[in-house]
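Moving on, here comes subunit A:
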Amino acid sequence: MSLLSIKNFAVEVDEKPILKGIDLEIGPGEVHAIMGPNGSGKSTLSYALAGRDGYEVTGGSVTFDGQDLLELDADERAREGLFLAFQYPVELPGVTNTTFLKHALNAKRKHQGLEELDALEFVKAVRKKAKELNMPDDMLKRAVNVGFSGGEKKRNETLQMAVLEPRMAILDETDSGLDIDALKVVSDGVNRLRDENRSFLVITHYQRLLDYIVPDHVHVLSAGRIVKSGDKSLALELEKSGYAEFVDAA
Partner candidate 1 sequence: MTKEIENFLSDLPTRREEGWKYTDLKAIGAVAEGAGWTSAPAARAQRLSETGPLAEIDADTLVFVDGNPVVSDETSDIISVMPEGIEIAPRPGRPLHLAFVSTAIDGEAFASSPKLSLAAKAGQHYALIESHTAIGTGNTLCMPRISIEAPRDAVIKHAALFDESAAGFTLSRIDVTLDQGAEYDGFALQTGLGLTRREATVTLAGEHGFARLGGAYVGRDSSHIDNTTLVVHNAANARSLQDFRGVLDGESRGVFQGKVLVAKDAQGTDGQQQHKALLLSPKAEVDAKPELEIYADDVQCAHGATVGAIDQNQLFYLRARGIPEDHARAMLTEAFLMQSLSGISDMAIRDVFRAHLTTRLGDR
Partner candidate 2 sequence: MSSANAFVTDAKESARETAEQVGALGLDKYKYGFETDIEMEFAPKGVNEDIVRLISSKKEDPEWLLEWRLRAFSVWQDMPEPQWQKPHVPQIDYQDIYYYAAPKQTNKPQSLDEVDPKLLETYEKLGIPLKEQEVLAGVQGAPKVAVDAVFDSVSVATTYKKTLEAEGIVFCSISEAVHTHPELVKKYLGSVVPYSDNKHACLNSAVFTDGSFVYIPKGVRCPMELSTYFRINAENTGQFERTLIIADEGSYVSYLEGCTAPQRDENQLHAAVVELIALDDAEIKYSTVQNWYPGDEDGKGGIYNFVTKRAACRGKNSKVSWTQVETGSAITWKYPSCILQGDNSVGEFYSVAITNNRQEADTGTKMIHLGKNTRSRIISKGISAGRADQTYRGLVRVMPRADGARNFTQCDSLLIGGNCGAHTIPYIESRNPTAQLEHEATTSRISEDQLFYCLSRGLGEEEAIALIVNGFCKEVMQTLPMEFAVEAQKLIGISLEGSVG
């Protein structure tokens, strides 16, 4: 059975149709990549799945582990184990990384009926995970994403993912604004989290990222529809020929 099942999913933004019927089945442990040109609806898909206000669902259904995802608020989806790594991580002045992670993790644990983590235990766990991502301790004490470089922000998203251990992670253009070294660090972080139960939806414009996070399936999104699906070779094909044929086809 699919972990995430998207059927004929249609979404409008400002009364303008953006997604015009998406069908996608993601099984446990699978990594799917969605590629597409600018304006094809990639970010809309990730925001709509995460439950952002202003993304009006006009048709179709989405189930997450058998549950109607669209019935849930953004924070409920997150607590159920859906994680969105933002293309543009938001700055939170005055909120330290540690505080933020603790609130997020405890919200989830409470939802799962678990005890809140002991502060010391928590800090230890976070430090360990930060280290794996080459994040110095002082980054944990700083306000979330404030004054972070592009690479640091993406590492921070990966850290949050590592701490929150979602069942399904959507990576929205995680590669944008990263140099090759930062890309490796972030990809390694993601790859460490891959296992037979955890699924990924990797959204990207370029094939480059998929050299590091190798997908099981690749889909091409154009003008709000999936116009072609295949295995990882489809990404390489796209790299060569570009999106032109799909843009025309749509």
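The definition used in the following text is that a contact is a pair of C-beta atoms (placed from the backbone, for glycine too) under 8 Å apart; a residue touches a chain by one contact, two chains touch by 3 or more; residues count from 1.
Per the selection procedure, all candidates are chains of the complex that A comes from, given by their letters.
Note that the structure is predicted; figures quoted are calculated from it, not measured.
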Which of the candidates 1 or 2 touches subunit A in this complex?
1
Interface residues, subunit A side, partner candidate 1 - complex:
50-53, 73-75, 77-79, 83-84, 86, 89-95, 99-100, 103-104, 107-108, 111, 143, 160, 164
